[in-house]
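Removed from the display is one protein chain of the complex; every other protein chain stays in position.
We call the chains A, B and C, going by the order they appear; numbering starts again at 1 in every chain.
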Amino acid sequence: MFVLSFLVRRLLQGALIVFIVSLLIFTLLRVVPGDPVRLMAGGMAPEALIEQIAKDMGLRDPIIVQFGRYMSGVVQGDLGQSFVRPANGASTGGANFNDSTRGERAKVLDLILETLPMTLQLAGLAIVIALAFSFLVGIPGGLAPGRWPDRLAFYISSIFVSLPNFWLGIILALLLSVKLGWLPAIGYQGFAYTILPAIVLAVELSPVLIRTLTASMAGIMMEPFVAVGKVRGLSRRRIVFGHALRNASVPLLNLLGIQFSGLLGGVLIVEFIFDYPGLGLLTINAVLQRDFPLIQGIAIVTSAIFVFINIAVDLVATMIDPRLEY
Amino acid sequence: MSVLEAIPAKSVEPESIRGASISRRIWRLAMSSNEFRFGLAICLILLIAAIFYPEWSGIDPTKMNVKDRLIPPLFLQQGWTWAHPLGTDQIGRDMLVRSLVGLRYSFLIGVSTVALMLCVGCSLGMIAGYFGGKIDTVIMRITDAQLSIPMIILAIAVLGVSRPTIPAIILVLGLSSWPTYARVTRSVVMTERKREYVRAAQVMGASNFRIMVRLLAPLILPPIIFVSVLDVARMMIFESILGFIGLGVQPPTPTFGNIIADGRKYLLNAWWIATMPGVFLCVTLTSINLMGAVLERARNRIHGGAS
Amino acid sequence: MPTISRRNFLTHAASLGAGAALLNVNPDFFFSSAFAQSGKPMVFLSAENITGNWDPTSHTTLSQINVQAFVMGFLTRTPMRLDNPEETVYELATSIKLLDANTLEIKLRDDVKFHDGKPFKAEDVKATFEYGSRKDRPAQWYPGPTETLDITTPDDHTVIVNTAKGGYPAHLFVFLASYLPMMSATDIAGGPSGPLTQRLNGTGPFRFVAQKGNDTVLEANKDYFRGEPKIPGINFTFVGDATTRMLSLLNGQASIVERLEPEQVTTLEGNKAIAINSVVSVENKYLWFRCSKPPFNDPKVRMAACHAIDLAMIREVLGSAGHESYNYVSPVKFGYTDLPNYPKYDPEACQKLLAEAGFPKGKGLPDLEYITSVGFYPKTKEYGEVITAMLQEQGFPVTLTVLEPVAWNERLYDRPGGGPGHMIDCGWSTGSPEPDLVLRTHFHSSSKRITGIEDPQIDASLDKERNAPNLEERKKILQGETMPLLAEKVPALSLFTSVMIHAMQKDLAGLFIYPDGTMDASKTTFA
Partner (left out) sequence: MTQTSPVLSVRDLSIDLRTGSGKRRVLSDISFDLAPREIVGLIGASGSGKTILSKALVNWIEPPLEIAAGRVEYKSNNILTVASGPMRKLRREIAYVGGDPMGALDPTLPVGYQIVEKLQAVAPEIGTAEARKRVVDLLDAVRIPSAKNRFHEYPSQFSGGMMQRALIVDALVSNPAFLVADNITQPLDVTVAAQVLRLLRELTERFDTAVFFVSSSLPVVSDVASRILVLEEGRIVEQQETTALVQHPKHPYTSELMAQIPKLWAEGAANVPASTGKEVVISVRDVSRSYSVRKRGTFASHNTVRAVRNVTFDVFAGENFGVVGESGCGKSSMMRLLSRLELPDSGQVLCNGDDISRLSGKDLLKFRRNFQLVLQDPFSSLPPRTAIGAILEEPLRTHGVPDRKELRQRALTVMDEVGLPSSLYEELPIGLSAGQRQRINVARAMVLQPKVLIMDETLSSLDQTEQFKLLKLFEKLQAQYGLTYVFISHDLAMVRRVCNRVAVMYLGEIVEIAHNQRLFFDPGHPYTRTLMSAVPTLEERRYHQADYLLEGEPPSPIDLPVGCSFAGRCPNVMDRCLTQSPVLTDRGSKDMAACFLLDEPINRDMRVVA
């Protein structure tokens, strides 16, 4: 009953958030200068044709009318069509002229659904690696505040945060793929191709995780129940892993939920560097091509995912710590 | 309950540093740590170098000398020269001067962005956490919405309107990253708000605004600012991501971001171009971080408890 | 009448960049392919993405032209090498004859089939020519609209082209023959939204299988009239990042990559497993002035800017990726000559012209915007910065705007009132010796793509060279009148000729690369 009412309440709020985000993005993308139709039709297209296309696509209607039309589509699961991508999914470029002979345009939703699982796989692996590493570094750091494991955690996070992901990506690809031949790097032909980009993402993700984990671990270890636990006869390992970690995982979870939207920024670059066919590559190509319907669709889908992930995070957090109420 | 609480702690700190005002005491305690001195020294060296070296050396960071391009840093590979201690880039500009000027701009971007984030995030978070109820709900829903808009989308929208100038970039980065701070501030304020000293201040007749600004802000901001040092670096890196998609600071102005983004192509045979700013970034950050950590520790020691 | 005469239109003996012509396979290899296929497909990483429309007349996108070159057939092929630029090899044609100034006779092979099984006949050539000349086709390579052509097919393997109605010479089709992909008449009959846009259908050594995301998958055509290719297929993949492409080559995932940076060349030269191929391309890169709006509507200001730019410095930045060019076309194109009056770096002349134009030392000039892209050409941004600095040195108040390719492309072309900015960087590449594909396209007032120039003198000169009765005459007019006139009016400044640099696995043998970047892989093997 609790879970159900929680979900109903949060999902309603979530729907509202996604709606606000959609409106914001929709408006923002329409005040950007540069006529999307010109982008779509190509530089060589005559003005009259551009006006014609714009009219046909309803791009000269008031924004609110366009938004209404768009949202009624979204509700039915239709995120519109890409401006520039053909149905076969190729990313396109160049001075493509929009004449009547254009191939059928790709559905935004299809494009997203095709690439999303790839990115989820990448992000999932990255989070697993980042968490494993952060635990390895952060827990000893949190258990020994001020001593060397703490400093080690501090220096590692300092160094990691100053590594630009595209720099690191290239270095790791050179080292692990070209020089040592341990891992494949470019493109995607199997799970092994996910590992290297995931490592790069994990490095980007872990400084904040390490820091949060160290701080909250150190904080929890100061809690009375930890000290009392020892007197009650619990072993240190049990206190650390059974209790302290459990408590420290709540802020960590919240952080992960928030980090998701930051993760997309990293995914973007990393997928581009490694030519990994996920949502990030789709996004960066959409941005580079100014494919507005696609950008819009991606933004709405990611914000929806973000909202869901945070609902899930909060749900898990309340399950871990029943004092929390959302 | 810690052991110390049970004992009337008559002197937790050495007697020598008593009597002075609290901020001075924190400062003095921090200064007594080698780590802090080391961090401060490095930070000062970098600062002084960034402020004075480019003008003093007389080398124009945008002046190119195509013949002298891709000279390696001192001693590292054949062909180095004292004229360019850190080598030159792909069109023969001096890397040392470029890195230092880049440090200025990146620092400007990083610090102003974080300042903006802190201003917006902390004030909204504080208002939400302090008043609670409907105000809280509205602010937090806005925060969630903002948090779920990927930065890059906001970037093309805003930077598409104006040419990507430094203020515009600061605006974009700052506006897209404040929600984290709003959330953190809100949660801290919500716990602090329930404490009795807030109630005491209300009974004294202090207005809500006064309580937030004079009582809560000085209490909750330092740890948040300490954490935000990491964000300064992240923002510098983000700026390079913007450069990556053509929305960064326009050349010839050097920033760490665009030096790294441009130098990426030469990583194989002129690794220093993309690496030097990273090294500078790492050193700057570590020195600031080091000072921050020591200050935080000193603060906690003077204030006698965990934050 | 001779067929294509041996013309020695290139006297220029340029030294090639490092590693050039390492793999200069004689194009005369289209025979005997009795070797067994070596098992794996060739993976080509392209620097540019393709359009969503497979109709060859719908675009001018290089990467898609590359795909077409694998799949489609051409009447002739022109290898266009500096040492033998006029060499022409017949492919689908067996002979091309000029019957008179306005009549061209083309004889065709009789053993060729399209990938969908339809035999290749004269009707296909007729349909292709007529369709490609239509006014609404975006890739306007043909000399005049369909109404100006009269094409007859006396038998299934002979095509007669008559241009009398259009008033331009028929020899223009000679150069185009090597550039126009032959489409099936049946596809064309399907109309502009028909099968043409859905897939590629040609007579080439590889057939189009599918487009999977950014991968274009091609497989060997067993019925290829010169024998089945030895590799089972080609994966043509778009990878935007130069470093990524090279990493992919280094770890063995890619067979061949294009558009290398000169520094990458240096790195790869030391690598035993990698071979480099450089070829001077048909593409020049230009600084285009917006000639329809101030201040560059004044030829003096344009010339002043040209005098401010030191081309040698730019080539220095480019290293092996750039080749000298003192003309508006590439040295491998018909009519190239080093123009004696081509603008040189001359600060004094620059200042003088500026003063004459009323802007002494640049004072009084409006803020100027120079637009360039982070594009897939090597060093674009770098030399953009160099040019900006050089212009600033002479007092031009220039700022550089670096845009990602699509945003740049959106701003590229002329529009009513003049295109955005004041100067813009762009290269122009056409896989044919035909110079008008550049000159007429950009500088004739009927087209004026980027510059927006409308100058009756240039128009007249361009018309005159096009209407020359034969190629010798035409060359004389080009070199003696049209090109010098352009160098005098400078609607644009040609900066250099691109050198196409490809790197490939050393075991990849038998690949021929044309100066426009297209490839012939029909004899390619993995050694």
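In the analysis below, a contact is a pair of C-beta atoms (placed from the backbone, for glycine too) under 8 Å apart; a residue touches a chain by one contact, two chains touch by 3 or more.
Because the structure is predicted, anything quoted here is derived from the model rather than measured.
The hidden chain, counted over the whole complex, makes contact with A, B. Set against the missing chain, the residues A:S22, A:N247 or A:Q289 yield one that touches it, A:N247.
Considering A:F6, A:F19, A:F67 or A:Y155, the position touching the chain not shown turns out to be A:F6 (whole complex).
Contact between chain A and the absent chain runs through residues 1-2, 5-6, 8-9, 223-225, 227-236, 238, 242-243, 246-247, 250, 320-323, 325. Within the entire complex, the positions of chain B that touch the omitted partner chain are 1, 3-4, 6-15, 18-22, 195-197, 199-206, 210, 214-215, 218-219, 302-305.
The rule is simple: only the chains that are shown with their structure count from here on.
Relative to chain A, the chain whose mean Cα position lies farthest away is C. The most central chain, judged by C-alpha centres against the centre of all protein C-alpha atoms, is A. With centres taken as mean Cα positions, chain C sits 49 Å from chain B. Rounded to whole angstrom, the centroid-to-centroid distance between chain A and chain B, based on C-alpha atoms, equals 23 Å.
A separation of 40 Å divides the Cα centre of chain A from that of chain C.
In chain C, the residues touching two or more other chains are 243, 404, 407. Residue positions of chain B touching 2 or more other chains, listed in rising order: 245-246, 264, 267-268.
Those residues of chain C that touch chain A in the complex are listed here as 48-55, 58-64, 136, 138, 192-193, 196-198, 210-214, 216, 237-241, 243-244, 247-248, 250-251, 253-254, 404-407, 409-413, 415-416, 449. Residue ranges on chain A touching chain C, taken from their complex, read 34-35, 38-39, 42-44, 47, 84-86, 88-97, 99-103, 105, 114, 170, 173-174, 177-178, 181, 184-187, 272-275, 277, 285, 287-290.
Touching chain B in their complex are the following residues of chain A: 13, 16-18, 20-21, 24-25, 28-29, 31-34, 146, 154-155, 157-159, 161-167, 170-171, 174, 207-208, 211, 218-219, 222, 224, 254, 258, 261-262, 264-265, 268-269, 283-284, 287-288, 290, 295, 298-299, 302-303, 306-307, 310.
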